[in-house]
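A single protein chain has been omitted from the complex, and every remaining protein chain is retained in its original position.
Presenting subunit A:
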Amino acid sequence: MDPAPSAVRLTVREAIHTLSSSDDCGLILHTLRFLKRYLGETEDPALPEEQEEFATVHFSAFLRCLVRKLSPVWLELSPDGQLEELWDSFFLKGPADQAFLVLMEALEGTAGPSFCLMKMAQLLANFLSQRRVAALMEEQCRPQKKPGFPLLQETLLSKVVGLPDHLGNRLQQDNLALFYPQNYFPLLGEEVVRVLQGIVDALRGGLDCSVSFVSRVLGKICIQGRQKEILDVLVPQLTALTQGSCLWQRVCWRLMEQVPDRTMEAVLTGLIEAATGRPEVLSRLLGNLVVKSKKAQFVMTQKLLFLQYQHKTRMLQSLLGYLAMDSQRRPLLVQALKELLQTWGSSSAVRHAPLAQQQYLSAAILICLAHLREPELRDSQDELLASMMAGVKCHLDSSLPTVRRLGMIVAEVISSRIHCEGPALKFQYEDDELSRELLALATPRTEGSSPIEAGGPSPAPTASETLAKTMDDGVKSANGSVPQAGPQGSDSDRDSDDEFIPYDMSGDKELKSNKAPLYVRDCLEVLTSSEDMECWEAALRALEGLVYRSPEATLEVSVELAKVLLHLEERTYVSGFEGLRRRALVAVVVTDPVRVAEYLISQFYALNYSLRQRLDILDVLTLSAQELSRPGHLKRSPQQVSCGSGAPVLATSQPDHTAGSGWRAVVEERIRSKTRRFSKGFPWRELLSSPNEFNSVAGYFFFPLIRHFDRPLVTFDLLGDDQLVLGRLTHTLGALMYLAVNTTVVVSMGKALLEFVWALRFHADIYVRRGLLSAVSSILLSVPAERLLGDLCDELLEARSWLADVAEKDVDEDCREQAVRALLLLERLKDRLPPLSH
């Protein structure tokens, strides 16, 4: 169309020729200065259309030529550095996008390490520190008409975001600090703010702008995992800027809307994290993004609420707070609550989801409830109530206490919010950190608690100061009143209180009538037939001591006694009833292990017992085994008796006993003080040794218990609904195994237990699996290594593959940890292997 080359083209061609052929410093400088006119920086700039032509058509080519010429010798042509300065200025003053691209391209193409590479890296650092990136991005925000523009933008995007990677790869050891991601991305954040400032100014001036390039930059950075670096800079500044300006808010909203779907999740997650605890900031920055963008909605109402449970509760609070802040978003909150409750109420989720996720869900539900108001809840009352009922059931069915507690807390709060007219649900649970934290979430936040207001000057400190002051005064006046009170009682016989130091009065409790029976048989009779409740209670309290004191009498009635105790009901309120009964049962089992254990275990697998009773049987067996296996238990038991009997214990220690140990201590002290020793070794104490009482009876405890677990009864199905008992059974078996250390039956016990574990290894209940894992560990601890390797080798190998599987894949953290421990114990066996004999 235009056959005659333009003047600009001729000049550039001429200049390139000069540069490539001439070594004359003056000529080169002259040429460069002439071309500089096209950048419009000199006194007599070229015509605007010439500048335009140079910038769009010739600039890149010219810069490439400059790059080619770059060498130490060439720059030395002008010793005063004029040439270098001019050379730099073309990159720093010319159109930023082309300069940036050429520089990046040159950096890619230059072999390193070399002078040229370093020179260009320096130049790029200059480029960055002179805020040319902002210019670059601002250029991209203008409406564009050039062909091939999308391609250019794509290239620019990848170069801008990938700069730290590129330069890190090129420069290796010589990388400049500015190009480190932790420095570069905050700088980029500053640049983004600058660009947005420019856009806001342009919009005020009536110019069209598009933020999509900035959005894409932001998205790309975030998806590369650098949210924290850039958003930590960006969010506070934007928070401040959007404070009072609608235009800024609109720009921000637009910025977020333009973020590509692919990167939306990364940006939103980063943003919510950066604005944790300040839902109003989120609301300002995001606007109604969640309503407009499907992807954002998915991320915020599904992914972050249900799946990304690693986040903190505070982040949930700001996310849900954001949803609650605008009337357009509130339906989403109701919807989210419904879906959350559905998941919460699904039994499969309760059974299979990790504990952390369940806690996260519960927290989300409570926060939703705190935000929603009565009318909003009323519409979907039935649906919520149905989900809640299902949820309470499956939570309470769980064998993990934490899950049960979660169920109770959430159900309590829901019922109090939804079901206002009827009586609210009320559960009994321990008041611990978790429950307090969750209940705190359920109380709606008051306006005063917003951090911004709290940060400002508030009357609170002064109020507390005055309070402290008045309290101080109170103390002073109280102190002052003491001397005043003195003269009031002023007599000649004023006594100082030092004279009258109170004695210990902790034993001064309410007097219980002393009707305790003195013989085991009497106790038995009272417990079965007495109508006198005081007598009954006294008998229960006295029983443990009586049993230990008179083993012969106990032997005659042991099974009968165990039967009575097992069926004993708390007929009147007795503090610590469960403990008393359990200790008495333990005493009976310890006194007559074989028969009573046999009886108890037969009852464990019998019809018509409550869960409580079956669990009690298991507890009693464990505790008795522990008592039996403890060295010297028979000697210690009388003292335990006194510990068991409750309040007035302090008084009832035996005088001769204390006196005996008293004189021994005195004599030993005297000997020590009179004896000179030449060397002081470790204080050496003689350990009492005694046979393990558990040795002879371990089998009676263990084998009957493990034998029947797979035979369901009408009322008791260990492999079915009664998984809680099964869980406790596995734990008990593990404990018995552990306590049977150093006994002779331990090997066959280990074998049986490993088979038991193998049969149940894929049990769905977490508590059961934990029990199995602890059982494996106790096998590894109790059975001697050589027997393990000799007799149980195959079973162990099988168990090992299962353990490895659990350690890797189990949903429960505790299970994984226990599996790892068991694996470590297995590893330790290796050291015990005898050396191979040749």
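Simple rule for what comes next: a contact is a pair of C-beta atoms (placed from the backbone, for glycine too) under 8 Å apart; a residue touches a chain by one contact, two chains touch by 3 or more; residues count from 1.
In this text, contacts and distances are computed from a predicted model.
Asker: Out of "Glutathione S-transferase", "Fanconi anemia group F protein", "Guanine nucleotide-binding protein subunit beta-like protein 1" or "Prolactin", flag the one the UniProt entry gives for the chain missing from this complex.
Answerer: The chain we cannot see is recorded in UniProt as "Guanine nucleotide-binding protein subunit beta-like protein 1".
Asker: Using the document's definition of touch, tell me which of A:Gly277, A:Pro331 or A:Gly662 contacts the absent chain.
Answerer: A:Gly662
Asker: Among A:Gly225, A:Gly507, A:Gly576 or A:Pro631, which residue is in touch with the absent chain?
Answerer: Spelled out, the listed residue whose C-beta touches the missing chain is A:Gly507.
Asker: So which of A:Glu499, A:Glu531, A:Glu569 or A:Asp831 would be touching the chain we can't see?
Answerer: Once the missing chain is taken into account, the touching residue is A:Glu499.
Asker: Just checking the interface: what residues of subunit A touch the absent partner chain?
Answerer: Residues of subunit A in touch with the missing chain: 489, 491, 493, 495, 497, 499-505, 507-511, 514, 648, 650-656, 658-659, 662.
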